[in-house]
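Moving on to chain A:
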Amino acid sequence: MVANVTRVNPKLIHELEKYGAQDVQNCYHCGNCSAVCPHADEYFVFPRKSMRMLQMGLEKRIEASLEPWLCYYCGQCSTGCPRGAEPGETMMSLRRWLTSRYDFTGISRLFYRSWKAEAVVLVVVALLAALGFLIFGFSQGSIHHYDGEQAFLPSASIHIFDWGMAAVLVVLLLINSIRMWWFTTGGNPRIRPKLGTYLKALYQLPLQFFTQKEYARCGERQPWLVHLALMLGYVSMLVLIMFFLHGMQAGPEIRWRFHGVGYLASAGLLFGVLVAVIGRIRKSAPHVAHSHESDWLFLGMLLIVTVTGIVQHVLHRAGAAMAANLAYVVHLSLVVPMLLLEVPFGKWSHMVYRPLACYLAAVHRETLARQRSSAAQGEQVTADRRLAAA
Partner candidate 1 sequence: MSFEPKIVGFLCNWCSYTGADLAGTSRIQYPPNINIIRVMCSARVEPDFVLRALAGGADGVLICGCHPGDCHYSEGNYKAMRRYPLLKTLLKEYGVDNDRVRLEWVSASEGQRFADIVTDMTERVRALGPLRLKTDLQTDRVER
Partner candidate 2 sequence: MATNKLQVAIYWGAACGGCDVAVLDTNEFILDLAAAADIRFWPIAVDGKYSDVEAMADGELDLALFNGAVRNSENEHVAKLLRKKSKVLVALGSCAHMGGIPGLANLATKEEILLTAYLANPSVEPGNQTIPQARTAIDGMTLEIPYFFKRVFRLADVVDVDYFLPGCPPAPVQIRNVLLAVVKGELPPRGSVVGASDRALCDDCPRTKSEKKLKAFHRPYEIVQDPTRCLLEQGILCMGPATRSGCGVRCPNSNQGCRGCYGPLPGVTDQGAKFLSALASIIDSKDPKEIDEILAGLPDFIGLAYRFGLPASTLQRSYR
Partner candidate 3 sequence: MARVGVFIGQFDSHSTIAFDSLASYAANLRAVEKVRLLGLRPKVDVKTLAEEIRRERLDRIVLAGDSPGHFKPAFTRAMQLAGGDPAEVRLASFREHGASSSEATDRAKAILACAVHGVPYPLVAVPKPTVVNPATLVIGGGVAGIQTALEIADAGKKVILVERSGTIGGHMAMFDKTFPTLDCAACILTPKMVAVAEHDMIELLTNSEVVGVTGNPGAYRVEIRRHARRVDEAACVACNVCTDICPISVLSEFDQGLTHRKAIYIPFPQAVPNAYLVDPEACLWVQSEGKRCGACAKKCPKECIDLAEEDRTVTFDVGTIVLATGYDLLDARKVERYGYGKYPNVLTALEFERITNASGPTGGKIVVKSKVANRRLKTDEWLATSDGAAPRSVAIIHCVGSRDANYNPYCSRVCCMYSLKFAHLVREKLPDATCYEFYIDMRAFGKGYEEFMERIKAEGAHVVRGRTAEVSEVDGRLVVKGEDIVQDRLVQYPVDLVILAVGLVPSAGTAELATLLGVPRDQDGWFSELNYNSEPTYTERGGVFVAGVCQGPKDIPDTVAQASAVAAGVLRSISSGRGVSDLSSLALSEIEARAMQMAAGKPQEATHGR
């Protein structure tokens, strides 16, 4: 097979620095990182290979790679790196870059390259949302009523709004996911999976989504638990809001059926966010040693959203309807940009990309195994033929 000639792009490494890549150029390719990585296997050898692609600026190859998604940043690679090349951080930055690549709108790219732009957009969207909610609230309800007939922001309307927003997100994420599939699998000449393989591996999607079990292979358990808490908290919250918003918003008594779950989810969220923030401030582990601006924005948003959500809930239970409504507006006006911007364009997209990557990786593994064995057979056949000819 005649290999395709690819032109190297020495500029890409500069580009990636904006996404948080650090000291990639220091890597002298000893291979230590790949060998210590608990996720690397015979089909996916990384992070060294990914570092190499990045050093050389082979954009297409990186685009086609799933490896960055298979990394959960336990940091063993960075700790053992003899040249301080921070492979873990490189993988992190590659995830950001890939997110921006999957995103057809270019918003993601804008956000990752400029935290100021991201902040401005977040604030503008939040303000717009706040304005919208206020106008909506005042136009049809009373600020003194939290629920009931004259509710300032009736849960039914918000429910509809939520579903509307969810539809937008689903469309965005679906398009991006399809792009991801196309870059890595569908349009990748090196991989030709069979339909059966796709179906066979499908169970991976929910499995990975709910358990994040790949992360658990990272040696230490604590980061995985934090991650899981954050993740499950968020997902439970999402489920509650999408399907049981009326229950959540009913009150002022505590409906343990919904609120019990909500408290747990909030606790998980709060726990996860606080651990993450403290860790990042202390730089206590390799994976939190370097924080990209987008990380701070994201964590900040999450923290405020969680806190305002709790505040709103508490105020509501306390009977301070107006305060609760105001808190609710603040909460919602932050939820909107967070969902609208962070989910498809920011870090929350991992929620979709990670399980998808795990699923596609499973597809790749099986396909590669098949391709390799047939290639080996092919070689054997050629060798036999040659032998026979001789």
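Heads up, the rule we're going with is that a residue touches a chain if its C-beta (ideal position, glycine included) is under 8 Å from a C-beta of that chain, and two chains touch if they have at least 3 such contacts; residues count from 1.
Selection rule, in plain terms: all candidates are chains of the complex that A comes from, given by their letters.
Worth saying up front: this structure is predicted, and the values here are computed from it rather than measured.
Engineer: Quick check: counting C-beta contacts as defined, which of 1, 2 or 3 touches chain A in this complex?
Structural biologist: Here, the candidate touching chain A is 3.
Engineer: Give the list of chain A residues in touch with candidate 3 in this complex.
Structural biologist: So the residues of chain A in touch with candidate 3 come to 28-32, 34-36, 40-42, 45, 48-49, 80-84.
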